[in-house]
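Complex shown without one protein chain; remaining protein chains in place.
Which chain is which? They are A, B and C, in the order written, and residues in each are numbered from 1.
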Amino acid sequence: MSVTIETRDNYKYFHPIQTRWNDNDMYGHVNNVIYYAYFDTAVNMFMVDNAGFDPHDATVVGICPESHCNYHKSVAYPNKLEAGLRIDRLGNSSVRYEVAIFIAGDEEAAATGYFVHVFVDRETRKPVSIPAIIRSAMETILADTPSSGGAAS
Amino acid sequence: MSVTIETRDNYKYFHPIQTRWNDNDMYGHVNNVIYYAYFDTAVNMFMVDNAGFDPHDATVVGICPESHCNYHKSVAYPNKLEAGLRIDRLGNSSVRYEVAIFIAGDEEAAATGYFVHVFVDRETRKPVSIPAIIRSAMETILADTPSSGGAAS
Amino acid sequence: MSVTIETRDNYKYFHPIQTRWNDNDMYGHVNNVIYYAYFDTAVNMFMVDNAGFDPHDATVVGICPESHCNYHKSVAYPNKLEAGLRIDRLGNSSVRYEVAIFIAGDEEAAATGYFVHVFVDRETRKPVSIPAIIRSAMETILADTPSSGGAAS
Partner (left out) sequence: MSVTIETRDNYKYFHPIQTRWNDNDMYGHVNNVIYYAYFDTAVNMFMVDNAGFDPHDATVVGICPESHCNYHKSVAYPNKLEAGLRIDRLGNSSVRYEVAIFIAGDEEAAATGYFVHVFVDRETRKPVSIPAIIRSAMETILADTPSSGGAAS
């Protein structure tokens, strides 16, 4: 299970993350579950801020078929955090974000993972092409050297 | 159930609150439960920022015997929010914060409530006097006209 | 702040509540916020189980204008809990549930509170009369001696 620690310069978009009192579990650090709430929030916020995505009215929405996290070191409320994003795989209807959680000011990520969005019609839940305005925003945070893994469909 | 809508100038301390994607419930607005996470976070952050409170090491900690919320209008991710605090009742070992949640920039509170902290010894969980440094910070956000209700013990 | 401890025989409907690992906060007990998730879940489950309420399709839904909790003693994962409900105030469009959280098998409530639901049209969010099938279910859990407080509207 060797895991490369990622640094800030590997990410293209940053979103501040505010910890909450009850993010900490009884071991005194942010519970493993909560990192995924940070991922989800940062990914959606990227679309809100950069592509005018409105989760209340959008007829095409992103749903998550896969997520992953490696936890490298503890973070805890009241730490101020940042989520870093880049995109390694951009397909017709799906996208895979690489995500990292940093303690504000740290060079090395406290956690790294990925988060896949498949775009679907809000009513039918059938996959559709990523809307052009969202795709354009995504292209601005493509990794310099995309992963060699199979392209997302 | 007449409820007075509170405005910003009734509060003495403000803390920004970041909404999260899954704060919204299936009706598309922040779930009633989550407001209490905002309360909890703002109250503890007040102590962290103004009285050097360290939840990991403090030997005297605040636990909550009572909380309350009135919801006046919906808020929703990705709204940016603020929590406003003031103190109406400051006793020997307990304090009652009046709390309000504002959509950033709004004059009128979207929700108002209160949150009581009783200070206890971290190990024995017996009530103790509020530490002097915390009490001093609390005195800076006392309401101009404290409620006439019975003082907290 | 004298608070009457309520016992099981004061409640008319019980719903088991499963605690989760991250319900516990860093003080090792269920965080004050989470009790409201128990309230919300029990109240909606009462309608699902007893009045065929379907939160996905219902055109009339209950939204919460007010909630309250008094915490009497700690509960913690992995405790098994039960939520007890009764109704003290049943109006045309709103209802106030008295709610208690019990450690399974305990006579005395670990926490007591209330939770108000106002029924609204799902689209317009305007108050409407409580649907007859739901009202009938509610009448089966009316308190024997309703509170003398002003009736809910």
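The rule we apply is simple: a residue touches a chain if its C-beta (ideal position, glycine included) is under 8 Å from a C-beta of that chain, and two chains touch if they have at least 3 such contacts.
Because the structure is predicted, anything quoted here is derived from the model rather than measured.
One chain is not displayed; in the complete assembly it touches the shown chains A, B, C. In the complete assembly, the contact with the undisplayed chain comes from A:C69, out of A:C69, A:V95 or A:I130. The chain omitted from view is touched by exactly one of C:I17, C:V30, C:V116 or C:I130, namely C:I17.
In the full complex, chain A touches the omitted chain through residues 1, 26-27, 31-34, 36-37, 40, 55-56, 61, 63-72, 116, 122, 150, 152-153. Within chain C, the residues in touch with the undisplayed chain are 16-22, 24, 28, 37-38, 40-41, 44-45, 48, 55-56, 76-78.
Considering the complete assembly, chain B touches the hidden chain via residues 21-22, 24-28, 31, 33-34.
Definition applied: only the chains that are shown with their structure count from here on.
It takes 180 degrees of rotation, in steps of 5, to superpose the Cα atoms of chain A onto those of chain B. Because chain A and chain C carry the same sequence, their contact can be compared by residue number, and over half of the numbers here are used by both.
Centre-to-centre, using mean CA coordinates, chain B is 23 Å away from chain C.
Centre-to-centre separation of chain A and chain B, using mean CA positions: 30 Å. Of all residues in chain B, those that touch two or more other chains are 37, 40, 55-56.
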